[in-house]
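Here is chain A:
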Amino acid sequence: MTNRQPAYQPSTTDSSRPRLRNSLRNSQRNSLGNSLGANRGRGPGGRAASAAALLGVLALTACGSGSGGAAGATAGEKVDGGTIRYAHLQEPPCIYGGWVQQAYLSRQVLDSLVSQTEDGSIVPWLAEEWSVSEDQLTWTFKLKEGVKFTDGTPVDAQAVSDNFDYWTSGGNGTVQAYIQEYYESSKAVDAGTLEVKLSAPYSPLLSALSQGYFGIQSAAALEERTEQQNCEAPIGSGPFTVGEWKRGESVTFNQNPDYNSAPQNAKHQGPAYVDSVVWSFVQDNTSRFGSLASGESDAIGEVPTVDFETAKSQFQVQQYITPGRPVTLSLNTVEGPFADTKVRQAFAYSADRKAVVDSAFLGVVPFEPNGTVSQSTPGYNTDIADDYPFDQAKANALLDDAGWTQRNADGVRTKDGQELAVDIAFGLNSIVTTEGATALQNLQEQVKPVGFKVNLVPVTQADLFGGTYSTPDSYDAQLGYWTSPTAGILYINFRQNTAKNPNYANTAFYNNAEIEDLILKANSAASPEEANTFYAQAQQRLSDEAVAVGLYTQTSTVATSQNLQDVWLEASQGEPVFHDAFFTE
Partner candidate 1 sequence: MSTLKHNTGLLLQDPAHDGGASAAGGGTGGAANHPGRRRPRPNNLLTSPGLRRAGGRLLTAVGVVWAAATFTFLIQALLPGDRATLLLNQLAGQVQQRTAAELAPINAKYGFDDPLIAQYFRFLGDLATGNLGVSYQLHKPVTEVIGDQVGPTIGLTFASLLVAWLISAVVIAGTARRSRMVSSVASGLEAVAAGLPQYWLGVILLVVFALNLGWFPVVGGTGLDGLVLPALTLGIPLAGFLGQVTRTEFEKGMDQPFALSARMRGMGDIGVRLRHVLRHSVLPGVTLSGWALGSLFSGAVIAESIFSRPGLGKVLVTAVNSRDLPVVCGIVILIAAIYVLANLLVDIAYTLIDPRLKNS
Partner candidate 2 sequence: MTATLEHTAITGTLRQELLKVRNLNVSFSTGRGRDARLTHVVKDVDLRLAAGECLAIVGESGSGKSVTARTLVGLPGANASVQAERLELAGHRIGTLGERQWRRLRGKDIGFVLQDALVSLDPLRPVGKEIEEALRLHGWGTTRSRAARAVELLASVGVPQPELRAGQRPDELSGGLRQRALIASAIALDPKILIADEPTTALDVTVQAQILELLGRMKERGTGIVLISHDLSVVATLADHVAVMQGGAIVEQGPARQVLYHPQHDYTRALLDAIPSEHTKGTPLSKDGRARITATSRRPRTTRPADAPVLRAEGLVKSYQGHDGVVRTVVDGVSFELRAGETLGIVGESGSGKSTTAKMALAMLEPDAGRVLLDGAAWTGISTAARRSRRRSVTVVYQDPLSSFDPRWNAERILLDALARQDYPGEAERAAQVRELAGQVGLQVEHLAKHPLQLSGGQRQRLAIARALAPEPEVIVLDEAVSALDVSVQAQVLDLLTDLQQELGLSYLFISHDLGVIHHMSDRVLVMKDGRAVEQGSAEDVFNHPRHPYTRELLASLPQLGLAPGQRNPPAAAGTPTTEGAHS
């Protein structure tokens, strides 16, 4: 089928290019919603949108040839049709929803208004062009013409407007977390023109809209069908439609033969090359990789670290490093030994964290020295990497300074009879993977020589999410992460926690007015560069205070067999895209 999609044409309205501003105003509380999903088994939770330029999609292919995707093929004849058997880690309760696992699935059936490219720029998708008013409160989107939902209704401005209303009236909690406080109204100016009114300027709007949570569904379907139907088989205008969902086993996506609305950064326009995708859920790492090795699957997500080397030598592997807060230890700055800055700094010095991580993840997942922002986030402060090298002498000096001068029989430092013992709480198998747990065990051993005694406290999912380990008296350090498209995540994690305006996301319980001020300055900065300067300063201050100790980044990977080409990870959340994929012979 040939491409019936009209080529993208520049719009004649003003501000045809989006103006990107990574600013978050202090009034914009909760502007960066988080989407970490509950996640048993292998743990990475949801990932929020990235409006960043620094997306780390690394393509790793067989024999190191090419850069993945189509180029990586040892090439063969392209075959039309076929069924892609893809094995995924986790099965969400619904296809569409606010959890990243749902975005993975809904990305296959829903189109969004805009798409984000690997370099962080925003390109047209359902919206051909857009503009924002001078006061940044009114956004106007021009929609592609001739696009239909798979139930036959047109994708017009009214339908998109209805979607906005649906999201903000409780249809999607994560969407609400992103835009609820800014969204005022939307209306169809005409069939092809949508106007969205905000109550305050919100520059990350476009990158937010590029995420799977913001997929546009058929307004008629939303209206007429039951909640359960919309949960299990949402109707969009995407490259696939939901076929059968065998719970606990697989979802079948069938090709949408009339597809004409691929994003501009897609590799082709028109319907998907394959007939269908059988998206199965294989939680066991060994089995998932085994299914690829045995040919039962054509592609798998979340390549197990132990099999990563094998995968790279035999299959096409792509890895995506999520922006936002990396997996990091938040140190309890109000109670226990870590209330003392010197002890926190000593702790950061006392372990060879890179070795700890490289060993636990077999070198697959990058070490992240920065405890507050990950390396793929715009505004990442690269200087911080060298702030706390492995230096036991410094650690010892700092601890002596802090008064932890005695040692008991086990070599643990003491002060006034108190042991230098710290409890690290971590949600094993929910937040932290087995590899992460190994990293913690390595860390535990590494900090022993300087006199730290680390107690690892694995927390069950019920305890964890039930809030048992969320108060200052319940842990000395807590392992967690928070994916987000910008360094604005700092605002969420380090805004002061006051009685009047509590911020329970501040898991270090760290209140510092100066740092908060830096973050606020960044949020209201005029340009991304300016914002990033302030963010960098804030990161430096937080690093100096050793509020959090960085360990590793969250990643998302996909491995495809050699005869399946052009599977790619989209840039907002790292979801695999099968629209362009085809088999070769």
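By definition in this document, a residue touches a chain if its C-beta (ideal position, glycine included) is under 8 Å from a C-beta of that chain, and two chains touch if they have at least 3 such contacts; residues count from 1.
As a selection rule, all candidates are chains of the complex that A comes from, given by their letters.
From a predicted model like this one, the values you see are computed outputs, not experimental measurements.
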| item | value |
| --- | --- |
| Candidate from 1 or 2 that touches chain A, complex-wide | 1 |
| Residue numbers on chain A that touch candidate 1, as the complex places them | 34-40, 45-46, 87, 93-94, 98-99, 173, 177, 227-228, 231, 246-250, 280-284, 286-288, 290-291, 293-294, 296-297, 427, 430-431, 460-471, 478, 480, 482, 502, 504-505, 507 |
